[in-house]
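One protein chain omitted, others in place.
Note that the chains are named A and B in the order they appear, and that numbering of residues resets to 1 at the start of each chain.
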Amino acid sequence: MSTETKNKQSENIKQEMINLTIDGQVVSTPKGSTVYQAAQQLGIDIPIFCYQDRMPALGACRMCLVEVEKMPKLAASCSQGAMEGMVVHTKSKKAEDGRKSIIEFLLINHPLDCPICDKGGECPLQDNTLDYGSGISRFVEDKRKLEKKTALGPLLIVDQERCIACARCTRFGEIVAGDDALKLKDRGFRTEIGTPNDQPVESKFIGNTIQMCPVGALTSQVYRFRARPWDNDTVESTCTLCAVGCNMKVDTRDNEILRVRSVENRDVNDIWMCDKGFFGYEHVNDDNRIKTPLIRRNGELVPAGWEEVLELIANKFKEVKASPKVGALGGSPLTVEENYFFQKLFREVVESPNVDARVGLSQQDKDQEAIPAGTEISLGEIESLDNVLVLGSDLTETFPVIWLRLKQGMNNGAKVVVTGHHQTEVSPHSNKEIIHAPGEEFAVLDQLEKEVLPTLKGKSALFIGEQYLKSTSRRKILSTLLKWKKQNPELSLNILEGTGNDLGARFAGMHPAIGPAGSDAKQTGLSSSDMLIQASKEPWDLFYVAGANPAAKVPAPLWDQIREKTKFLVVQDLFLTKTAEEADVVLPTLSFIEKGGHVINIEGRIQEIRAAKSAPEGLLSDAEIFTLIAQRLGTTLILDKEFSEHLKVERLPFKVPTQLEEISASTQLEEIKGEQLRLSLSQKLFDHGTRVQYSPAIEQLVKEPTISIHPEEAINRLLKEGDLVVVESEQGTLKGTLKVTEAVAKATVVIPEGFPELSVAQLGMKLSNATAVIVKKG
Amino acid sequence: MLSEKAKNSILKLQDKYPVKRSALLPALHVAQAEIGYLPQKVQQEVADLFDLNVTEVHSVVTFYDMFFEEPTGKHLLHVCKNISCMLRGSDEVIAKFRAKLGLKPGEKTTGDKQFTLVASECLAACDRAPMMIANDKVIGPIEEKDIDSIIEETKKMDGHPCPVPNIDIERGASH
Partner (left out) sequence: MPELRVLLKNIDVPNQKDLAVYEQDQGYATLRKAREQTPDEVIEIVKTAGLRGRGGAGFPTGIKWSFVPKDPNLEKYLVCNCDESEPGTFKDRVIIEKDPHQLIEGIAIASYAIGAKKAFIYSRGEFYEGIHILQAAVDEAKAKSHLGDLDIVVHTGAGAYIAGEETAQLDSLEGRKAQPRSKPPFPAIAGLYGKPTVVNNVETLCNAVHIVKNGAEWFQSIGKERNNGTKIFQISGHVKKPGVVELPLGTTLREVIFEHAGGMLDGRTFKAVFPGGSSCSLLTEKDLDVEMDFDSLAKLKTMLGTASLIVMDDSADMVKVAHRLMEFYQNESCGKCTPCREGTRWMVQVLERILSGEGTQSDLDLILNVCDDMAANSFCPLAVGAAPPVISSVVNFREEFEAYVQKNPNADKPREMKVKAYI
């Protein structure tokens, strides 16, 4: 830590420059640079293996040797500090001989199975051997014989023979991800890589290690033996599987997606991605995708032609025009443009104000919400923060790559305080942690205000997450934070909630109170939960659901009533979701890899997605479907000029009010009676949402969802780990397996969202954190 | 499972250092002295006491020669094979020990789980070459005729030694 803080301080002090000569060229470089970095400035190529510029130099592989005049031995340029007046030769005979000998050493035990190695064609070892090796080996002994294909979980395969012990992957786990997933074990020539007893690797970021491995030691199970890199077609796009919006490359061959790689963007994902991003595309290839439109005949969904279904829908729209009992639900997986069309189709053609992209548990109205999701700072700024308060956010599960950016910030000296209803993967790295029951947020904020706020020096940030935001006190909490901001102008507010293109859907106007580009809706519609509640009570004319699954998000008996009372249900999706199964018409559509458009990430950054492969035959994008329906009703859907201008900025401004007025909306905490505990809803990166369900590799990473309570609460209720328990709320019950763990606060029960098999929605509509529930033996 | 005694000893060791992780090697010695070796479960227990990931503990355990991941015999015989001892006949001594203990090629531990024999690197008593350490006792120079009595004497010892002083453990705690 100490050296890094020092580095940071020296950044503030004026950069001192030093001059040195490399291969006859003079270069001026900031003090503290290495010879390698100085050579890079001159465009001089020095081969490396262990060095990776996001981590401190290790100096282990010795590939980067150069000759430095007046030094007796060759120097490892990656770790050799550049010094005033130094004279360096990278291409002298001595330097070249040194590198030849390193290549020879590296290859003596490296198998020559390049023809069947996935890395072939993009292998730094192969390339460096061609460029710097001698071409001939003097090694005639037997090569090391080791395990060639150890699967460490569903994503990763390790070939021990190919490993050159550069430690990039293990140091990634130590330095960048902080998960210590892979380790070099044993020592000397027996050094191997992996996990104890070849246990599956525990990580959300292992795809990065596959990408960083300079040989074919770490390869992807999904990509294994599928292609040679030179045969692949590559398209750059944006991942929309969470709201970080990592930049990525999609490699395809013969119109089939083979793999995804990350693309450097310092402002967003740096060079990283999470495993959902790396492997979650697999659902696109899944055979369960709906292949034709479906129509309900005699109670059964049967294939139908586009003409027929579009005509049917258009006619229905004519029938229900201007009815108050019509609603459009969904939009998070759709592009901004598609969401724009979706709301326009409803607001202007069907003349219904009931549009909402938020389909799920808690939805606040605009007043309660107070400030919508978004970050004041850009993700790229996180690395240079001095202090971060993570309030009620499970970063690795919800915004995984933000954690990587924050960890790098910690490596640079940032101090991190964490609060929440349960411990998270960030906990062991935090400088201070407060675990507390839902509902105690104000006590915790008070404590922070006294103990932490006054100590914050330099650039500081508040990351506030779903645990606090899905609370009836949301507005009041945010108002406290605004007060903090007033006291400390260097404190930024960052509201981390939502997934996919949630921000894009909202910006396009898929919100009952908000029109396109943040304007007030001409007429305020019903929120999705209000629509659904109404539809459960009295007849409802039509629901149009696109990229959402309401049937999985409300209590089952309630859904049955809704379905019974809904006269016409249209579902547009990739897969036959629970809602689609019960629809009158099902429209198949395209995934984010088969279409283009814009998406908006958590920072309000407007990014593009691009089609990496052509659409499956006979399928239309959401935008095309909306357009065709509108056409049948005599309207042409176009992006109006003014709105498209908005999409030309880099980032939407994140508007933070200076203060929030008190409103009468209920901020009263429900009282806890007797045996009751407070509910905390949690999120998992690998859940059983529709797309993960059909991505076989990621699907295997999903852990069985459990109902978690603190050991003391378990003892009080005579419960133990593994018991089948029932959770009861005023509105419903939920059965599941109990987990007893000290990671959870007392007086709290934590249940994950996103699992049909443990559907927390069964506990009622409009659930929020701190809802009182009872946990008892099932 | 480590006994409470051993866990307490480990916590006390941690207190000796400015950063508790520094006590990891001594702690692993304590755990090994109690259990006899360091199976995964025990490594996990130690990892928990240090708030470390077990992957980290495992990589440390496998790096150092004195830690065993497989069960060993009750008694440890380290016979030095390094140069000074080799010059004074350690190869023959090791061969004789193996024969007396009935160890087949490649075997380290006797069938009755009484002895584990390790041909070790220099043990810093080259003046007594060829030498060995039986549990915690330095013996040497070893003559061929002594081997039987060394084995017999060793049998009377407590077994698996612990190099860390002043600790409290329950030898052979369950695992």
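A few notes on this one:
Criterion: contacts are C-beta pairs under 8 Å (C-beta built on N, C-alpha and C of every residue); 3 or more make two chains touch, one makes a residue touch a chain.
Here the structure is a predicted model, which means the values were calculated and not measured.
Residue in contact with the omitted chain (choice from A:93, A:138, A:297 or A:673): A:138. Residue B:28 is the one among B:2, B:28 or B:142 that touches the chain missing from this view.
In the full complex, chain B contacts the hidden chain through residues 16-19, 21-26, 28-29, 50, 59-60, 63-67, 78, 81-84, 86-88, 121-129, 133, 136-138, 161, 163-166.
On the side of chain A, touch with the chain left out of the figure occurs at residues 1-3, 57-63, 65, 73-74, 76, 79, 81, 98, 101-102, 104-109, 112, 114, 126, 129-130, 133, 135-142, 144, 164-165, 167, 184, 186-191.
We adopt the following convention: only the chains that are shown with their structure count from here on.
Chain A and chain B have centres, each the mean of its CA atoms, that are 47 Å apart. Per the touch definition, chain A reaches chain B in the complex via residues 179-187, 195-197, 428. Of all residues in chain B, those touching chain A in their complex are 40, 43, 51-56, 58-59, 62-63.
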